[in-house]
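The chains shown are only part of the set, and none of them has been moved.
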Amino acid sequence: MRPDGRAPDQMRPITMERGFAKYAEGSCLIKVGETHVLVTATVEERVPPFLKGTGSGWVTAEYSMLPRSGKQRNQRDAFRGPNGRTMEIQRLVGRALRAVTNLESLGERTVTIDCDALQADGGTRCASITGGCIALYDAFSWMIDKKMIRKMPISEPLAAVSVGIHRNQEVLDLNYEEDSSAATDMNVVMTASGKFVEVQGTAESEPFAAETLGRMLSLAKKGIEELVTLQRQVLGI
Amino acid sequence: MRPDGRAPDQMRPITMERGFAKYAEGSCLIKVGETHVLVTATVEERVPPFLKGTGSGWVTAEYSMLPRSGKQRNQRDAFRGPNGRTMEIQRLVGRALRAVTNLESLGERTVTIDCDALQADGGTRCASITGGCIALYDAFSWMIDKKMIRKMPISEPLAAVSVGIHRNQEVLDLNYEEDSSAATDMNVVMTASGKFVEVQGTAESEPFAAETLGRMLSLAKKGIEELVTLQRQVLGI
Amino acid sequence: MRPDGRAPDQMRPITMERGFAKYAEGSCLIKVGETHVLVTATVEERVPPFLKGTGSGWVTAEYSMLPRSGKQRNQRDAFRGPNGRTMEIQRLVGRALRAVTNLESLGERTVTIDCDALQADGGTRCASITGGCIALYDAFSWMIDKKMIRKMPISEPLAAVSVGIHRNQEVLDLNYEEDSSAATDMNVVMTASGKFVEVQGTAESEPFAAETLGRMLSLAKKGIEELVTLQRQVLGI
């Protein structure tokens, strides 16, 4: 039995609220159990230096946790500078969303995905990617409305979920309590058609065997399918 | 007529939602029109160096705006460092709340008020103070429950509101559109009993006369009274 | 009786020495009792990005205290970065001086007012504004001489003074000893014609009533009048 009574292959309750942020071109408040992330998408007429003159666009992400999103208060990044974990997560979110986006079709524009965890109970990076996909869809729809682009530049939806080994059992969608005592922790980003975009598995306490890897990937696939179904409902696609 | 159709002495619609942040000792999501600020209060067993050994406690505040809280995206403080405006606001919020708190009675503990603007349409600093008062009450109630302190260390509620001169007229509770073209901008922090805690008036385009100051202070008093009435309802005091 | 024997409505002895800094376009060493601030004005052929192409100019200020200007040595801003108080003061000084300056008439030029406290006994921000007005006049005279502008862009002189409540009495022009134990501290920036440019009042220990505010504003008016008289003498206007 898991700490919150779920079955090993059971996700936490999930909701995705589109348009939560009134001023952003796209936004989504995604709740995965007690983990709440506000994701916004901003469209700007600029690209990073390495894309200038190429006609191609860019998708990037930034991530932060409110200082009191968790059980303890954390110092703001503003006062200590962004730390390694923050940098790692925002690189991951940007990379994942770019993998399903046709950047060439955007023109020289950047979409910035801001992921701010209002409340954090494990899995904020996965929620950022899953909710980021919704916000990105909406920002692209706004661009289509404004005649900036002709058609949706996302090839297919994608979502992310964590799997891990907790008390010698493979489990899906770890909460903070499970995550902080897991023997192995893995984040999987997968497309609606079941292809991998990112696989990041880490042995926290002891190395794991190939069969364990296989079972964790199966669990992840199940979770991703549920998330994509929900995304399709929310987006009406 | 004001841009959003309000009378000169009319506040925007206001709601205050206590306990929005599950893990914090106190919290309030305050909405003043389209300005939404999430305020949390965190109790920690530490004090700044200058209070060590005095037996007295401290109340401090930090402030930030989500990068896409407004009509334009702003760079995160994490990447550019906190700027002058941020510093000024968080100093103001902390100072205001300390003015109604009996710090000596707290023991060597710090309460940190985190003010994060999820959406910004003018008046985030005033909303931070008004909502911060609620979060602080709740954090102190939590401390009373934990037997850390005996009685509520807040002498009386306090709230903050902006007044200004827009199109040659004194107006109450300016939104972003009014604020950015106001001739004079003033923030007033006042207690339930009508005493001043902070008066900050700035002539943005041309100096103002003493009578104008008087009329602005009257408007502020009216606004504060409405805010305090609402605070009492929400807190049940 | 005040710590240094002054009457409640008595300013400290004041001198303003024009042209103290040989190389600057304008400068003033202002002494308010034991508070000595060296203010320089620098004219440069550049404007901040938001003014480029508008034909308008800018006035800005920077502020610092020498590390051993006071009774204790303070760390240099160069090693810890500018702090909140520094940011607040330099924003105030710039804002105040812009309020009496016709920025449009300057052309795309910036005048930077550097305020460096050589010795600090309370009231350095007010001395910076009062002395800054002198330095700015001189820099504008230099610009007129160089045919950069046709006429003086300052509408009228302005000055600043602190008032506060010390030992239950409203007092004018607080020194450091009074300032650090004042119940209320207020800085007022006012023009020669008696209009407000900035009013910043803070209840340091307990909230203050409307009548108290009125009495403090009257004291401030008296002090400002003395300062403006002195400015006129020094400038010969």
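A few comments on the model shown:
Letters A, B and C mark the chains as written, and numbering starts fresh at 1 in each.
Keep this in mind: contacts are C-beta pairs under 8 Å (C-beta built on N, C-alpha and C of every residue); 3 or more make two chains touch, one makes a residue touch a chain.
Quantities reported herein were computed from a predicted structural model and do not represent experimental measurements.
Whole-complex copy count, one sequence throughout, 3 copies displayed: 6.
The rule is simple: only the chains that are shown with their structure count from here on.
Chains that touch both chain A and chain B: there are none.
For the copy pair chain A and chain C, the superposing rotation over Cα atoms measures out at 120 degrees to the nearest 5. Remark: chain A and chain B have CA centroids separated by 33 Å (rounded to whole angstrom).
Look at where the CA atoms of chain A average out and do the same for chain C: the two points lie 51 Å apart.
If you average the Cα atoms of chain B and of chain C, the two centres end up 28 Å apart. The residues of chain C lying in touch with chain B in their complex are 81, 83-85, 87-88, 90-91, 95, 99-100, 158, 186, 190-191, 193-210, 213, 217. Residue ranges on chain A touching chain B, taken from their complex, read 21-24, 27, 34, 38, 40, 42, 44, 62, 64, 66-71, 73, 76-79, 81-82, 86, 112, 114, 116, 118-119.
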